[in-house]
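Excluded from the complex is one protein chain; the other protein chains are retained at their positions.
Read from first to last, the chains carry the letters A, B and C; within each, the first residue is number 1.
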Amino acid sequence: MNSLRRWETLLFVLLLAVVSLNATESRYYLGVGNFINLFQLSIEKSIVALMMAFVIIGAEIDLSVASVMGLAACVMAYTFQQGAPLPLAILLALAAGVLAGLNNAFWIAYVGLPSLAVTLAGLIGYRGLARILVEDRAIGGFPLWFNALGQQGLIGPLTLSIMIFVILFVFFAVLLHASAFGRLVYVVGSNVEAARYSGVRVARVKTALFAGSACVSALAGVLYAARLGSVRGDMAEGFELDVITTVLLGGVSIFGGKGNMVGVGLSLLLILNLRNGMGLADITGNTQNYVIGGLLILSVLVPNIYQDIQNKWKGRER
Amino acid sequence: MARVNWLRRHVRPEQLRELSLLALIVVAVMFFGSMIEGYYSFRTFNRIASSVAIIGVVAVGQTLVVLTRNIDLSVGSIAGFTAFFVGTLIANHNGVNPLLAVAISIAIGGALGVVNGVLVAWGRVPAVVVTLGTLAIYRGVLVDLSGAKTVTTDSLPQWLVDLPRLNIAPVGDLDVRPLFVVAVVIVILFQFGMGYLSFARRFYAIGSNPEAAQLIGLPLKRVVFIAFVVSGALAGLAGFMTLARFGNITVEAGRGLELNVVAAVVVGGVNIFGGSGRVTGAMLGAIMIGTLEQSLFRLGVSEFWRDALLGLLILLAVASDAVILKRLNRIWARTELKRIDSLAERAP
Amino acid sequence: MTAAAELDSPILDIRGVAKRFDATQALDDVSLALLPGEIHALLGENGAGKSTLIKIITGVHQPDRGQMWLNGVRVSIASAADAQRMGVAAIYQEPLLFPDLNVAENIFICHRDRGAVVDWSTIFRDAEAILAKLGVALDVRSPARGLTLAAQQSVEIAKAISMDVRVLIMDEPTASLSAHEAEELFRLVRDLKRQGVAILFVSHRLEEVFALADKITVFRDGRLISTHPRAETTPSRAIADMVGRQIDLSRRRATSARLEPLLSVTDLGRRGVFEGVTFDLRRGEVLGFAGLIGAGRTDVGLALFGIEPATSGTIRLRGEAIKVRSPQEGMRLGIAYVSEDRRQLGLVLPMSIFANVTLPALRRYRNRCGLMRTSLERRTAETFRTRLAIRTPSVDLAVAKLSGGNQQKVMLSKWLNTNPSILILDEPTRGVDIGSKAEVHAIIAELAAEGIGVIVISSDLPEVLALSDRVLVMREGRQMAILDGDDADPETVMNAAMGQTSAKPLGWPA
Partner (left out) sequence: MSKLLMGVAAAALLTLLPQVATADDGMATPGKDVSMVLLPKFLGILPFDQAHKGAEEAAQELKNPAKLQFLGPTPQNSVAGQIEIVTNATTQGVKAILLSNNSGDQIVPAAKAAQAKGIKVVTWDSPIPSSEGEDVFVAQVDFGDIGKVMADMTLNLTGPEGGEFAILSASPDAANQNAWIAAMKVALKDAKYAKLKLDDIVYGNDESEKSYTQAQALLDKYPKIKVIMAPTSVGIVAAAKALQDEKLCDKVKISGLGLPSEMLAYTKNGCAPEFALWSFVDLGYLAYTTAYQLATGTLEAKEGAKFKAGRMGEFTITKDPTRAKGLRVLMGPFTIYNKDNVEAAAK
């Protein structure tokens, strides 16, 4: 408990440091427009990260999120191109996402396979399906209202995606921390056997986790398509790295059962500001990628080292 | 009954698993052969062989890592990193001794593997986290250090450019190409090594029962560390093979290799929970993937069916390990018990 | 092997060893000498310090203070590998085999001197030779996966022998063995003894200890209380030393008036696990399940609760035939199962007391929007805290921070909160201190008096006898007997549990 709170404090201090560094280093940083951009440029990943937090707290992992994003976008584009009205195409895309999630859930929750292997298969397989649909083409030419939803502010400068993100963040925070479902996710993540012996329908909880994760990813995929105005088979490739990093950096334990939405929110802000700051300092996306990769490792390594030191210290105290 | 017993005594469930994969490959080849004109040709063989070579070598290292209940997702980045830097080195110093170049490749790969190994074994960071991180880091460092350059064939010495089409032992039209030979040698070496070296048996022990390994004092951390170093070193070698095969190396070389390799290992029957699986199985997995990769597009269907099928194959492989193999093991154990019982009865 | 002259000087001499973990003094100034050709038994309740001592001897832990002398030389055992090199080996309750390695490899896994290359034909031959010496028939080429527990223990012993062991530590090696298998094991142990090996034998079964040991040492609260040659002590004295006082678990008198059966079980079975279980459970009755570990008692409990559903037989609840296919169904029918393994199966350790208490009945604490009513949860937890005297500063505390006895009470609260009509308690006092044990017993009696039908599964025979109205005895997945009230004396129960009719079990308090 204590160490958790300490982690969030650390994140907060880091966030303050990054914000003040950015503010002194770049005079363009503090501005409404930049803050909107900062969110908007990674908004889809942020949305997916919210649900990924649930999955990892439930002691599972979903590597297929980025491929599901791509699959949903491609299903939408393909059916639209085949003549379906766009709202219908969007519904089909979301349905495809849910199906993908249910497929993951079936193998994990009912057959009992490790989620790492199943979602790795999903990472490869769903991407394959997406590319079968659109092959090497780029499909665009969506109605203007659709592109506008992705690109322009809906209320003031706030875009639809940002508003969806904010609503989902509040919703998921309540769901995780105050609802019965959230309680069950923690229970399953902490001790799945105890959950089973307490009459918890573990398979159902896991199904909800993976279906939810895929559904949110599909939504994010559609939003991504709206923001870019066109769809390609390789859309969102590699996003899973950023999403998982965000969640782990937020203090969610890779072994499940630990973590909270405040931490995830702080880690999101930290990563977004860090990326934005580096972007404004003309550091390319590539460098940003490996800084994020380093953060991912450090977010687990540092608490480990801290624990070691603490143990040693205790040993000496004796 | 007698036949079951014969089977039981001579074939282990794991070998049965490999045999069925082999059968699946034969079926796939026959299917493609019936659908595609001129499929049974040496060209097809060469094509599959050279695409299998690189995946196969890395899959051998990945097998060791997976045996210890870990995973190495950074192999693609390691291979790319090595291919690029050794490529640059050779481009700048055309006189570099070929063997030295190979040694440097292995050393670079091994060094990157050391980082993974230290973080996993001593830093106690889960392998997925470490290697997902180094996947990004190694690639990122490569792009930054490369200064936006490309290694191109024209800057490489002739021996390297000619390497992939060199024919070691011409058997009629059949070309036996060096890359494939390297892969086969590595597989044979490791197959025997894993079977006969005392140290290698510890990989199985540790993946089989890590708690017990700890209690009886097996060097758990060292073994995990070495698994990552070997995986890195072989990925480095694969980097050199990539350089030789493609000649032109951009900073993107080897991207996505890790997915193929993990797929090969899992399809090849190496248990994702560690402890069981063989190098030959991983190689068969690589051959299955290579066959799909090199054949599907000739059917006239989208090349991307390969990925969809690959996802399905992984699922089926893991599911069959979890469900069918467990049952087979139980049957095997039961017949064993019966045998002991009857022995005990005979000798009171 | 060992010269007679050396017989008096200890192989392993432990002098003044102490070890502390955080707040607990796990071992305090313990001195112990193991002589060659001697079986030295170690007794003590859970947490008395036995396992800490074993871990220090095998190099898993380092002592804070004290010395160890091996064959008259002072040694420090820094790792498990060190211990092996010095000829110190341990066999645990759960065999530590590698399921994917074959039998021969398992036997020789600790050998570091067999060269870098495995010579399979030699290793198979050597393994066969060792097993033949032990009189065990096993295929040395087959993997350890799928061997019975007894066979696995044989492999463990073969492993110890192969290393030319001088000190063998056996930590509850018979806990999972059938009587016949245990007898086989003892034969091997006596063989080793004849060869001059010093054996440290840890067991909870007094009858084994008194049948086997030459010397008996009792631990309590990390201290060595007494060491006696077997001839100079008695089981009741040993128990007194273990608990610190003479205990009197007075017999619960069976209430005479019997109502109609609450639960009727006929010929219940689960394929390959247990079969032919038939009994009635009445309201207000405590039915004891006795038997050795692994006799299938827990499996019957799991089948009744629905975690591992039965595959044959019928269950009737208040006369109506029911099927229990999942824990949810079990709970709906008013059945509760309190698991034997608190830490793994019973509690969610990092979570608060109240969250654990309300977990099975989560639905009742949800408002219409699906949000948790935590104040109501806290109130429930407070009720149980008072009722069962759970000692904790707050119900918000993580369960992990409670003592074993209080954790057990949280488990009870959790299931009482589902208002069960049938309560299945699996090893309700395992790892619980003696004071809490009495409290738990009182609670069980109280619950029965309230009309709940209680099934108590326990390996602690005095406990079963003291608590139960009737005792059901199981052995190797079969029901051996149901003993009514006064018929249930220790001898009868043990005879039924061990499948013997003649041999009187040794060492039970008279």
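Simple rule for what comes next: a residue touches a chain if its C-beta (ideal position, glycine included) is under 8 Å from a C-beta of that chain, and two chains touch if they have at least 3 such contacts.
The shown structure was predicted, so the numbers you read here are calculated from the model rather than taken from an experiment.
Colleague: Quick check: which displayed chains does the absent chain contact?
Modeller: Listed by label, the shown chains it touches are A, B.
Colleague: If the hidden chain were put back, which of B:F45, B:W122, B:F246 or B:W305 would touch it?
Modeller: Considering the complete complex, B:F246 is the one touching the chain left out.
Colleague: With the full complex in mind, choose from B:G133, B:P164, B:G232 or B:G311 the residue touching the hidden chain.
Modeller: For the chain that is not drawn, the touching residue is B:P164.
Colleague: So which of B:R124, B:R222 or B:R298 would be touching the chain we can't see?
Modeller: Touching the chain that is not displayed is residue B:R298.
Colleague: List the residues of chain B that touch the chain left out of this view.
Modeller: 38, 43-44, 47, 51, 139, 143, 146, 148-150, 152-154, 161, 164-165, 242, 245-255, 297-298, 300, 303
Colleague: What chain A residues would touch the chain not displayed?
Modeller: Residues of chain A in contact with the hidden chain: 26, 28, 31, 33-34, 37, 41, 136-138, 140, 147, 151, 227-230, 232, 234, 237-238, 276, 279-280, 282, 284-286, 289.
The criterion applied here is as follows: only the chains that are shown with their structure count from here on.
Colleague: By number of C-beta pairs in contact, which chain pair leads?
Modeller: By contact count, the leading interface is A-B.
Colleague: Where the CA atoms of chain A average out and where those of chain B average out, how many Å apart are those spots?
Modeller: That pair's centroid distance is 30 Å.
Colleague: Give me the residues of chain C that touch two or more other chains.
Modeller: none
Colleague: Show which residues of chain A lie in contact with chain B when the two form their complex.
Modeller: On the chain A side, the touching residues are 61, 107, 111-114, 116-118, 120-129, 131-132, 135, 233, 241, 244-245, 248, 254-255, 286-287, 289-290, 292-294, 296-297, 300-301, 304-305.
Colleague: What residues of chain B sit close enough to touch chain A in their complex?
Modeller: For chain B paired with chain A, touching residues are 71, 119, 123-126, 128-130, 132-137, 139-141, 143-144, 259, 262-263, 266, 272-273, 302, 304-312, 314-315, 318-319, 322-323.
Colleague: Can you list the residues on chain A that touch chain C in the complex?
Modeller: 1, 174, 178-181, 183-184, 186-187, 190-191, 193-201, 257-258, 314, 318
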